[in-house]
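What you see is the complex with one protein chain gone and the rest in place.
Up next is chain A:
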Amino acid sequence: MRIPSWIRQHLAAVRALLVLTVVLGVAYPLAVWGVAQVPGLRSHAQGSLISADGRTVGSSLIGQSYTDKLGNPIKKYFQSRPSAAGDGYDPTASGASNLGPESVVDTLPDPKLIAADKPDPNAKTGLLTTVCTRSRAVGELEGVDGGRPFCTKDSGVGAVLAVFGDRDRQGKVPHPTRVVSVNEEEGVVKTPFVASYDGVKVELAKYGEDYSKGLIVPVRGDAPDKPAVPADAVTASGSGLDPHISPAYATIQVKRVAEARHADPAAVRKLVAKYTTGRDLGFMGEPRVNVLDLNLALDRRYPVK
């Protein structure tokens, strides 16, 4: 019996796929694994695990959160970057926030739920307010100025106005009729971050009101271009598992960690320098500090309960 050619082609395809699956899908990964058993590669292949006091405490490649059960920073430890992986540094949920560069308007929570101290599942915090809030918290923790451009001074949220009125040909609003500070909620914030805009009194935002008709105007404010709290301290990484922080972020944490450990800040600073890596070959990547390595060294050198 002669098999039609279109069936023969599919038979060849099935056989080709099966043969290649054995070679590429079984033999190849096993061979790589086999060679990776040589000393030097083996520990890497296993995940660069780190032990302390006889137990595995993590991987030098995967970041950790150094917070207590309530989510507050543990003062004796250098803090990692914010993380979007699960509840923070969860390797089973790696990923980024994916919020865009103009994610500046929050969906405000229901004041009734705030009064009952419950989270509002419909509320959404934009990236700008998230950055502002983080900056303020880091500033307070480390005793530095937490102010940033486009953040309100007092309430620490995104400084964004919705400006209502007729648009001109460039899309601007030359004669505003109404101006609302969209991220500052009535009942939560007492007064808006600016009293007036173009001669119009600025209102606080009300829960449930739609401001999408207004022109969204972020307000720069007078914070310096290079804030005291560095960029990596207020942004989430791509993996959510970033094991590193910038040397600048480590530097502002030295004082607090030294105090918590009753250690000399200069000695802690030296330790930070020891765990700071420069660019590979002088030009690849950025200078960085491995937080887990640094905190383990601190636990060894300046143990506290």
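Rule of thumb we're sticking to: a residue touches a chain if its C-beta (ideal position, glycine included) is under 8 Å from a C-beta of that chain, and two chains touch if they have at least 3 such contacts; residues count from 1.
Basically, contacts and distances are computed from a predicted model.
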- Message: Since a chain is absent, check the UniProt entry for it and pick the matching name: "Cytochrome c oxidase subunit 1", "Xanthine dehydrogenase family protein subunit M", "Oxidoreductase" or "Potassium-transporting ATPase potassium-binding subunit".
- Response: "Potassium-transporting ATPase potassium-binding subunit"
- Per the whole complex, from A:D90, A:E186 or A:E203 the residue touching the absent chain is A:D90
- Residue of A:V188, A:A231 or A:A267 in touch with the missing chain, whole complex considered: A:A231
- Message: Using the document's contact rule, name the residues of chain A that touch the chain not shown here.
- Response: 6, 9-17, 19-21, 23-26, 28-29, 31-33, 35-36, 40-41, 44-49, 55-59, 61-62, 64-68, 74, 77, 81, 85, 89-105, 127-128, 131-132, 148-151, 158, 218, 220, 225-227, 230-232, 234-246, 279-286, 288, 292, 295-296, 299
